[in-house]
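Every protein chain of the complex appears in place save one, which is left out.
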Amino acid sequence: MHLAAADLAALIALCRAEIDRHGAHLSALDSAIGDGDHGANMRRGLEAVFAERDSIARLPLPAALEKIGLVLVMNIGGAAGPLYGTLLMELGRGLAAQGCGEDFAAALERAVAAVARRGRSGPGDKTLLDVLYPVQAEIVRRSAPGHIAACARSAAQSTQAMQARRGRASFLGARSIGHEDPGASSCALLTAAICGYLAEHRPL
Amino acid sequence: MHLAAADLAALIALCRAEIDRHGAHLSALDSAIGDGDHGANMRRGLEAVFAERDSIARLPLPAALEKIGLVLVMNIGGAAGPLYGTLLMELGRGLAAQGCGEDFAAALERAVAAVARRGRSGPGDKTLLDVLYPVQAEIVRRSAPGHIAACARSAAQSTQAMQARRGRASFLGARSIGHEDPGASSCALLTAAICGYLAEHRPL
Amino acid sequence: MKKIMNAPERFVAESLEGLVLAHEGLLAFGGGRKFVRRRVLAPGKVAVISGGGAGHEPLHSGFVGRGMLDAACTGHVFTSPTPDQIVAAMDEVDTGAGCLLIVKNYDGDVMNFEMAAEMAAPRHAVETVIVEDDAATGPAVRSRGRRGVAGTVVVEKLIGAAAEQGADLAALKALGEDLNGRIRSMGVALRGVAVPDNARETFVLGPEEMEFGVGIHGEPGLARTRFADADAIIRQLGEAILAEFPPGLLAAEGLRPLLVVNGFGGTPPIELYLAHGLARRFFEARAIMPARALTGTFVTSLDMAGLSLTLALLTPDQFALWNAPVATPALGW
Partner (left out) sequence: MKKIMNAPERFVAESLEGLVLAHEGLLAFGGGRKFVRRRVLAPGKVAVISGGGAGHEPLHSGFVGRGMLDAACTGHVFTSPTPDQIVAAMDEVDTGAGCLLIVKNYDGDVMNFEMAAEMAAPRHAVETVIVEDDAATGPAVRSRGRRGVAGTVVVEKLIGAAAEQGADLAALKALGEDLNGRIRSMGVALRGVAVPDNARETFVLGPEEMEFGVGIHGEPGLARTRFADADAIIRQLGEAILAEFPPGLLAAEGLRPLLVVNGFGGTPPIELYLAHGLARRFFEARAIMPARALTGTFVTSLDMAGLSLTLALLTPDQFALWNAPVATPALGW
């Protein structure tokens, strides 16, 4: 995958706009089974990345991703910060290690595994991993961006039926069932936004 | 004025019932321009007197009134306790000093004056004195109980137009205007109850 | 408004019992549970006694202890204690040097303490200090006598410290009277309260309203105004306070200002600390440099949301009394 600086800057702007638009919804989801701040947390993170988008976009993709991850970690706090941060830092490091990152899918797989380690969590725990796993599987399968986005969306929805085993929602026990996980929701939103951009600007 | 023990016990029961019935209304008046407890305060006082009604009714009238005053002081607290307490203690003492209290009106006048001294207040301050003064004047005039009761009622109503200069309501300044004073209201209620009993049982 | 309560008529007694249990080393009940006293009295000093309605906790019983009060008499919620309570306290904690009564300026409190003082006169030397610190009830609103509000803590601390150091009754009375010109408070409520017997709040505020110039009994204040940001609220409180000091005092040399930010019971520490920072900046911008601060929940109005600022313009000697050691449930250093 090749991304020009302009693409990266545009993607950052797009993700930030997407989170901004859905911030209240993400917080509402988090209010139901968490502490109601996921929208604010994600906004703060994306605003910080957006503020540094020019210098980030000037970096090679692996370094840019790692930098985005670091900015997220240092600005979000809460659970989302280390998780999204680890995802991007590890993805960047993985791509760098491969020498300009030809095998995106492999790097993503390792990054998702790092997120799971950081969160001590796995599939079915009702977290953003329940979106990351299927997205990564579709990428391995080289599915079309539109299909990946739809998968992400339905994966997020399927967290409704789960009982949370990690994160604040897990403290609710069975009461967490019936609500969509906010982290899964933000993850699907971002996935769909990125896929939409890629479909439009770099048809694979 | 002569009151049998049975009359005194009946009057105590009547006053207690009257305050109990109107307690919520008195507190509501007090909420508007005070702290909302006048009903509870008066109830507590009358319950305490009621609890001791048998031993009180056995005393000669002056001693009974003084005792009622003391029970009110020791149980009401707040502004109403010392004021109603002083009224009855001084009335009892005044009647006792006169030797079996032939001149009720004179004793009442001195008792009302003692209330004013205790409260450092006078006519037009928007307090129970604005009922006590006209009631006492009607008693001097030997008005019929029904007329005294009506006077008390209208005197209480006339406190609506006043700006409070004593009591909690005075802290509201001009905002106290337009509300009936709770102490004036309880005073009118008790006056009317007593007058009603006297009209029925001892037509003057 | 829900309360952690069994029944209105047991509310105050059960709370006092919990307070005494939680601080058994400092406190004990007086005879008949009519008041809370210092467990161990300091013989020979003037007995400092205060009290008032319940609902203002930790005032007054939470300030019983070394260097502050010897006894506190508590009435029903927002209702002055009765004279028998106050007389009982005098009889039990006066060790011979007389009693100094500290009374917040409400007609009910003043009259009940006055009747108690009259009853006790044959047996006790008694002086009374009436606390009048509320800037909301100054001459513009009321012909005489401000309410006593959060500044009461300052008066109780300084008089308590002076008594502990051996000041006599006359000196304590003079100190209290001097303090009345030096302490001004102003409060704002964001949510009203319901007393335990009543289902309804004494005032109900809309989401965009606040009640300015409130006291500590859930009673309406000076004016219903538009809810504002913290800077604006602090500015309004601060200006009202400064306007009510006796002329000239603000310009006096060598004063040591004390700044108290007091929560009314429903306002959490995060907001109180924020208010303290803004109040500090407000006063410092006007060349009033607080030399010490007290921020917390000291004089409440049940669970009312809101807070008050108190500024005390102390002499160096008075400031030393503030700094003197104190060991009570709610204030200790």
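When the chains are written out, they are named A, B and C in that same order, and each has its own residue count from 1.
Basically, contacts are C-beta pairs under 8 Å (C-beta built on N, C-alpha and C of every residue); 3 or more make two chains touch, one makes a residue touch a chain.
On a predicted model such as this, the values are computed, not experimentally measured, just so you know.
Every visible chain touched by the undisplayed chain in the complete complex is listed here: A, C. Across the entire complex, the residue among C:Pro83, C:Pro220 or C:Gly265 in touch with the chain not shown is C:Gly265. Screening C:Asn180, C:Asn262 or C:Thr300 for touch with the missing chain picks out C:Thr300.
Checked against the hidden chain, the listed residues C:Phe11, C:Phe113, C:Phe203 or C:Phe319 yield one contact partner: C:Phe11.
Of the candidate positions A:Pro123, A:Gly146 or A:Gly173, contact with the unshown chain belongs to A:Gly173. Across the interface with the omitted chain, chain C contributes residues 2-7, 11-12, 14-19, 21-23, 54-55, 57-58, 62, 190-191, 207, 210, 227, 229-231, 233, 261, 265-278, 280, 293-295, 297, 300, 302-303, 305, 307, 330, 332-333. Touching the omitted chain from chain A are residues 24, 27, 31-37, 39-41, 44, 73-83, 85, 118-119, 165-168, 170-173, 175.
Everything that follows uses one rule, which is that only the chains that are shown with their structure count from here on.
Between chain B and chain C, the centres computed from C-alpha atoms are 31 Å apart.
The centroid of the Cα atoms in chain A and the matching centroid in chain B are 74 Å apart.
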